[in-house]
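To keep things clear, I will list the structure first and then write my remarks on it.
The complex is shown incomplete by one protein chain, all other protein chains being positioned as in the whole.
Note that the chains take the letters A and B in the order they are written out, and that residue 1 is the start of every chain.
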Amino acid sequence: MTAPLVDIRDLVKHYPGERGLLGLGRPRAPVRAVDGVSLTIAPGKTLGLVGESGSGKSTVGQTVLRLQEPTAGRVLFEGADVFALGTGEMRALRRRMQIVFQDPYSSLNPRMTVGRTLREPLEIHRLAPPAQMDTRVTALLDEVGLDPAFAGRYPHELSGGQRQRVGIARALSVEPRFIVCDEPVSALDVSVQAQVLNLLADLQQKRRLTYLFIAHDLAVVRHIADEVAVMYLGRIVERAPAAAIYSAPRHPYTRALLSAVPEPNPRAARDRIVLSGDIPSPAHPPSGCPFHPRCPHPRKNDRCRTEVPALRAVSGSPGHFAACHFAEEPM
Amino acid sequence: MTEPLLRVRDLKTYFVTDRGSGTAQAVDGVSFDLYPGETLGIVGESGCGKTVTSLSILRLIPEPPGHILPGSLVEFEGRNLLTLAAPELRAIRGNQIAMIFQEPMTSLNPVFTIGDQIAEAAIIHQRLSRKAARARAIEMLRLVGLPDPAERVDHYPHQLSGGMRQRVMIAMALVCHPKVLIADEPTTALDVTIQAQILELLDRLQAELGMAVLLITHDLGVVAGQADRVVVMYAGQVVETATTTELFDRPLHPYTEGLIAAVPRIDAPKSRLQAIPGQVPAATAWPSGCRFHPRCPHAWAKCTIEEPPLLGEGGHTARCWLVQEPARRRREP
Partner (left out) sequence: MTLQAWFALLAALALAAWAVGALRRRTARHEAGRRFFRHPTAAWGIGILAFFAIVAVAAPLVTSFDPRQQLDIVRLKNQPPSWSYILGTDLYSRDLWTRVAYGARISLMVGALGMLVAVTLGTLVGAVAGYYRRWVDAVLMRGVDVGLALPRIFVLLIAIALFGRLPLALLVLVIGFTSWFGTSRLVRAEVLSVRERDFVAAARAVGAGAARVIFRHVLPNAAAPIIVSAALGIGNVLLLEAALSFLGIGVPPPAPSWGNMIADGAPYLATAPWTTLFPGLAIALVVMALNAVGDALRDALDPRQEAM
């Protein structure tokens, strides 16, 4: 078993609650964005992290990269403890792990041309002498399928798909091993989405990249993930190899999520599991199992209300874990 | 054969851009019918003109920079909405034809309670007293499945979640029992599980109130599940019209085919997606001939020069020369 490239252990990120009385009152309840997440990602693989709003998936992505400081927990990248590094070591580490953002309209500096945006990482890490900068930029643009002429353009002259490609090129410029893709295709049209997903898959093959692919769309994740983890209110509720999650999910939330995805097939049987109620706020998570107020499982009982289910291995399915008291008796 | 409730013929809405790049022909000759009680889905990606179409129906286009060209027809129950006098148009908006929008956060007024906002339409169109309108608002909140309606009626929009706000918008739209509901991407901004709730709600309400729904979306999955008939738009035009089952079984237009193939599916194993090469052209410079030809795998010389009309028979038409010359369709390499 190869050592995992990324090893996330009991990651916790709480945001302090707002204080009333102009900042002088007692602090209100903290927002528990990430509440104890443990994951491993093997080199060269893609882990899909799926969840809706308030699940904490984006926070996980940003905290792993130390773009936000965690409240507790450790992240080991290639064996090194990410949170214990000093500024210089952290800067060196940034070359090996990168991020692609969701919103193509805000992920590029509107006042910098594409060329300057791509040159910046090369300048910071001194990856190329000034004479070769332009060649490197052209090579990067070529790799993501953009014409070299794009180097002189500003982001507002590009379409959403093109901007997203520039974001990917920027992430690639430092030659990372690991890329966090934070909902990279959610803001794109369907036809462009497919182009960018194919590009990401091709790049993974070519450069032997490892991805943490964050998304809310289970169908998109299907096409790129080897393993899938489902998050709800800051915790992982199920984790399994992709095939197992889609064919035999064990957690009621995963099942509801799968059935809620509208399928482009008019003949599909429409027995949607429609959950009642809203997604609770991460500042006031329910007691016990965070999903219990909306859970449609017929065996739901008092234990669900009082005891937080641990993420336990599921029998009969290797590498499959679910946090449900009734994981062995799925709906 | 029932008469259509809403007839749109050759709708053209253009925008003047001040960037010196000319006129954006956002909607360029769109025609479709909406029959009573049915759900018609308008599907397309960004830039195809579907939202502008829906706003044009109720004349909600800002006059500069946009304008609806004369010669366009939007007929509701026999009257042309585009030439109606303002008071008569206002009597229809919110009353006979209602609209809900994509972003519930910005579509609700943050300084009024949701009860006030729902009651407003009832007061304007049905001249109910404030008390009666408030009771009606509570009834509507119950109808759309909002818990504790008697209490919530005095809440402000910021106290509600996204899904609840969308329900409030639906309540506002339906308070006068309109005959047509225009829903512009009603679930795009919502989480998947909440989307399922809202779609189920729309199903139930349509069955109970018997209204026709014009559902505008970019999501083929939503259309497959909700619509009886579908209109596919590209580059400001209708490129295909069909019943939902026909559209997915036998898509005629290469864009529809490409779109269906590009949607990632839950049931398919990890694989490459079939992308449509290129990107949507700008509304200020539609390509010559068939507007899809630069991205079409089957295009030949005729496609670059002559713009195809809607071809085909029965309820299934497509704007493509392949309908007349199916032999030109290229096999997969």
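Just so we're on the same page, contacts are C-beta pairs under 8 Å (C-beta built on N, C-alpha and C of every residue); 3 or more make two chains touch, one makes a residue touch a chain.
Fair warning: this is a prediction, and the values are worked out from it, not measured in the lab.
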Which of A:4, A:56, A:70 or A:167 contacts the chain that the document leaves out: A:167
Option touching the unshown chain, where A:98, A:138, A:195 or A:254 are the choices: A:98
Contact with the hidden chain (one of A:31, A:60, A:75 or A:108): A:108
Contact partner of the left-out chain, one of B:22, B:65, B:147 or B:210: B:65
Residues in subunit A touching the chain absent from view: 62, 65, 67, 87, 91, 94-95, 98-99, 101-103, 106-112, 120-121, 124-125, 156, 167, 170, 173-174
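Simple rule for what comes next: only the chains that are shown with their structure count from here on.
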Rounded Å distance, subunit A centre to subunit B centre (Cα mean): 31
Sites on subunit B touched by subunit A in the complex: 45-46, 161-164, 191-197, 199-200, 218-225, 244-245, 248, 258-260, 262-277, 279-280
Complex contact set, residues of subunit A against subunit B: 52-53, 159-162, 189-195, 197-198, 201, 216-220, 222-226, 242-243, 246, 256-268, 270, 272, 274-276, 278-279
